[in-house]
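With one protein chain withheld, the remaining protein chains of the complex are depicted in position.
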Amino acid sequence: MIYLLLVLWLFLAFCIIGEKRNIRIVIYLCVFSFISSISFLILGSPDAAMAEAAIGTFTGIFFIICFEKHRELRFNEKNASVFSRDEDPPDIDDERAVQALLKLRKKARARTRGKHNAKSILQRYLAPGLFSILLFILFIVFLPGGEANPYLRNQFLTQFSEHVGGENAVTAIYLAYRVYDTLFEALVLVIAVVAVIHMSYSSDILVKGGKPSHVGQYVVVVSVLRVICAIVLLFGFYLIMNGHITAGGGFQGGLFIAAFFICRYLVYDIYDLPITKVIRMEELVFLSTVIFAVLIVFLGTINHLPPVFHIVYMIVMNFLIGLKVACGFLILFYRYIAIERR
Amino acid sequence: MLIYLVIAPILFAVLLYLFPTSKISKSIVIVAQALLVAAAFVLFYQSRTNEISLNIGDYGGFLGITLAVDQLSAIFLILTVVIFFALTIYNIGENNSKFFWFLLFLLEGTLIGLFLTRDIFNIFVLAEVTTVLGAIFLMYHRIRRSMYDGLVYLMVNVIVMQFYLFGIGFLYMLTGVLDMDQSALVIATTLDNSQLTLPFALIKTAIAAKCSLLPLMTFLPKVHSIPDAPSSVGTILSCLQVKAGIYLFLRFRHIFQGIDASSFFLILGIITAVFGIILALGQTNIKSILAYSTIAQVGLIVIGLSLEGTYSYIGSLYHVFSHAIAKATLFLSAGIIMRVYDTLEMSKIKGVLKEIPVVGFVTILAILSMTGAPLFSGNISKYFMMSEANFIIYPIIILINLGTITVFIKYATILFGKMPAVTEEEIDEAKATGVLQEDRDNIERTGFFAKAEAIILRIDIFKEIAVVLLAILCLLGGIFGTELIGLLFHYDVVIRFADIAEKAIIFVCSWGAGYFIYRFAVKKNASLKFIGHLDLNFRTICVSIGGFFALTLLVVGVVLS
Amino acid sequence: MINIIAILMFFISFFGLITSHSMIKSIVFTVLMESAVILFFLSLGFQSGIIPPIGVNLENLEHVADPLPQALMITAIIIGVAVTTIKITILMSFFRKFKTTDWDEARILSHHHEEDENNND
Amino acid sequence: MEILGNIIIILGIIFMLFGVIGIFRYQNFFVRILIASKIDTVGALTVVIGLAVKHGFSFFSLRVVLLLVLMFIINPMVTHIIARSAYESGQNIDGSVDDIEEGNE
Partner (left out) sequence: MYILWAMLIFLIPYLVLIVRGPTVWDRILGMSLVSTKIIIIVIIFSSLNHLDYLTDFAIIYVLLGFIVTFFITTFLVTRKKREK
């Protein structure tokens, strides 16, 4: 049963290779992530499946915002045949520089196009295909045999409820045994937020002047979305608070809270956000996560606390991580919607 | 103690970013850095007697993550804090935003974490963090070339880390643990080599790309020498990130004890060194020369590590140390030179010794250390490296050193001569050539226009202090070489005076030969220049990664077994 | 068997990486590569009828999935998406500046200073 | 109860089969979306109801019924959005293709 799903999964990957249109790539990618999520679920890992489904949605949304902008810029360029000047570019002041760049690009395009067109499809794909197949065969030939060594698995499964508590072994691992990894994971998100703010085209931090979502005209949809907004938010908090008992946890719940803000953007056309405050809050939450982890786990306090406090620790930690992830993805989303799209 | 050395810089960085003012008080930064250096030295002193380790959360049974300092980690830890301290002094006089310090401290914390951790998956996480931070740092000024190179750097590193992750998967499947020491134990006791070939090849591919061991990996020096990036990032990437690759190389060699691929890596190291030298000779840009010579030195270090014997091992590790410090000196002084001359092109830089005597003098010291002159740290490391080489490797190392000397003779030409006068036309031309306005504004370009107005530039005193300190370290590492090795490696070494004299003669001869090679074969060689500007596109880099993987797999699986 | 599918996926995306001229598609293929590795990790110790490691009564350890790869893969997924957003941002600011997403064109455009100097010599 | 549930489920599957046939039979997009989405919604709801019936009155059934309500609202809404967007963006009713995609090269 899982094999059929995985064959479909491979089929979608092949489709992505042969596809040149960006919109289709996004659609394939979304279906791809749905199918991988359900495969992960069948493989017995609901936490990873939930993270994959939510992340797939967010990746699809980020991609589609950028592709739309990509397309718009190309469209403008095709119609105007010069670099578009409507979007307050700080770099195009010197007319001569623009002309030089334009000429150069024409030359570059002619050169590369000539190279691309000179080869037929077979020539283009035969050698890389054979190379990939060779690597695959080598990989298969040297595949190590033998069963998986279950040492750590058995240790975790037998001891997690005694050491950490809760009912979800995965949450126990990433909140207690490997919380050090989790801190760096949160750090990566902080860095991603800072990087996206620093490296995007526009250098201002405030998100204002984005485009509205144009959903207001769909009256039926808006009224349904309002209900769904609430459900999404509630569901996010449910996932965070029940992270130690069932599948879910800080990351997944945080992603859902961020999804709530997407719905909110769609319904109310809110694209100006006090983003500096959210960034500050994100970093404060990160700091408190680190300090909390230091106090409870790194100092070894958790081993001396009664089991009830383990549950409290997990809930608080899940909540902090959830808030952190929610803030991070909220900033990323609004950055994309308001600045990358502008 | 151990964990705070990692967490404190990160917390400090985030606090700095949260700080309401945009400019950071310099004393805070320098005090924090000094505290870190002190903590690292205390840790180093403690770890001399016995290995310090910390199991996070005290779970035992390899359930949690273990941090530990042993001899190897301690060396890299000391190196990291020393170089970051120098970088802090170097940048303290500049009007850097808090974002700069944020990145610097985060990089320091994650690099220290990379050297301390004993968990295989934790290495993946930290390597990703350092990669991302490096890419952001490269694009600190957000200008043209850095964007393309930064994207390539990020993409290639992400792809390579997927190979590494795959390798971890197999390793976890086979051993059932993620702890390095325990998995080494399990591998040594229960597994045979045929099972380990695939994870070995996967992980070595990733590590080789990290320390640019692949002969075709020209993207890494290209990234190190991006002209628009701050020179601090070139220093960090070239001195520490690449050395982190070597650190991982050693760690994983310990894990895969059964697989003896030293001859393979010996050949690879020789190829890398030769390629690095040839490519470095073809460069026309001072930062590129330094970056490509790093590749050559990495090749040399790998040769030394692949030779059997304690002396060559110690010599190679000491070379990591001495090379990193000399290279940091050169990179930072190149940054000052770039400030003054507003260019990195060798043809336009002349008479550094006369214009900025301190930097010129420091550059001479660092070059002498790099090329292995007597009394410098490079000499000590190369001495030990060669002391156990056999009759084939010995001349090869001397030849590689000759190549290095030739490269640095080429580099030294910037020191002499007369500073070229700048005419009005040149200024106009510089304004007119396709340089976008933003690029000019973003870097604080004081030099070019200042020179045109015949104003002698005032150089930041802190920058000079930083490079002078590093140069003094080079000299100290040479004079007190045996004592320092005793301190770092806990191993008493003896240097025979006769050998030193022999080395000195070889060194002088090499300089003579190097000068002749430079004068008659390198100076106006168009084909070398062509080779130096060879550039792989992204697809070819991916193919070379795959090719390296297949090669390693075949060599380890078929030839060596 | 599942790990072979994951490996196949890994090399399909590798094939995509070495053939695609578009930066956008390269980013998409790195996303696919990450999912291949994630599938491989999660398939460690798979047998049919496996149940998630959730619940208090996990006495019958035979059919419970390994929790450690799952925790690791959540980390890998989050890191992957963070890196992907950075890549998209760099790509978009690159595209706005140079109006191209082709690797070869981008290379020529961003290195054109050096090329000019080479031609002059 | 078991048999009744199975019958309802099989009914749902037959509904879905009709939907699949309808997708490939008609050339016009609006006909396709009408058939596919309507029949799909009905089929999905029927299958879910069948499952709930099969399980009897339990916690699982309660959750499934909650889901049923959600699907009952959301599925037609998705169809509505797609059809309306297609219409507004100039998809012709008479079936000629007006594609708005474009390549990246």
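By written order: A, B, C and D. Residues from 1 in each chain.
One rule holds in what follows: a contact is a pair of C-beta atoms (placed from the backbone, for glycine too) under 8 Å apart; a residue touches a chain by one contact, two chains touch by 3 or more.
Just so it is clear, the model here is predicted, and its values are computed rather than measured.
Here is the thing to keep in mind: the chain we left out touches A, C, D in the whole complex. When you scan A:F235, A:F251, A:F298 or A:Y334 for touch with the missing chain, the hit is A:F235. When the omitted chain is restored, the residue from A:L102, A:C263 or A:L287 that touches it is A:C263.
In the full complex, chain D touches the hidden chain at residues 9, 13, 16, 20, 23-24, 29, 32-33, 36-37, 40-41, 44, 47-48, 51, 54-55, 59-60, 63-64, 66-67, 70-71, 74-75, 77-79, 81-82, 85-86, 88-91, 97-101.
One chain is missing from the display, and on chain C it is touched by residues 49, 51-52, 54.
Hidden from this view is one chain, which touches chain A at 1, 4-5, 8, 11-12, 15, 23-24, 26-28, 30-31, 34-35, 37-38, 41-42, 46, 49-50, 53-54, 56-57, 60-61, 64-65, 68, 71-72, 75, 211, 213-215, 221, 225, 228, 231-232, 235, 239, 246-248, 256, 259, 262-263, 266.
The rule is short, and it goes like this: only the chains that are shown with their structure count from here on.
Looking at A-D and B-C, the interface holding more C-beta pairs in contact is that of B-C. Separation between the centroids of chain B and chain D, computed from CA atoms only, is 59 Å. Chain centres here are Cα averages; for chain A and chain B they lie 32 Å apart. The multi-chain contact residues of chain A, meaning those touching 2 or more other chains, are 20, 22, 70, 74, 91, 101, 104, 128, 131-132, 135, 139, 143, 148, 150, 152-153, 156, 178, 181, 185, 188, 191-192, 195, 199.
Among the residues of chain B, those touching two or more other chains are numbered 121, 125, 128, 132, 135-136, 139, 142, 172-173, 178, 433-435, 543, 546.
The touching residues of chain C, when paired with chain B in their complex, are 10, 14, 17-21, 23, 26-27, 30, 33-34, 36-37, 40-41, 44-45, 68-69, 72, 75-76, 79, 82-83, 86-87, 90-91, 93-94, 97, 103-104, 106-107, 109-114, 116-118, 121.
Against chain C, the residues of chain B that register as touching in their complex are 121, 124-125, 128, 132, 135-136, 139, 142, 144-145, 147-151, 154-155, 158-159, 162, 165-166, 169, 172-173, 178, 284, 345, 433-435, 526, 529, 533, 535, 537-539, 542-543, 546. On the side of chain B, the complex with chain A involves touching residues 3, 7, 10-11, 14-15, 17-18, 56-59, 61-65, 99, 102, 106, 110, 113, 119, 121-122, 125-126, 128-129, 132-133, 135-136, 139, 142, 170, 172-178, 186, 194-199, 201, 432-438, 543, 546, 549-550, 553-554, 557.
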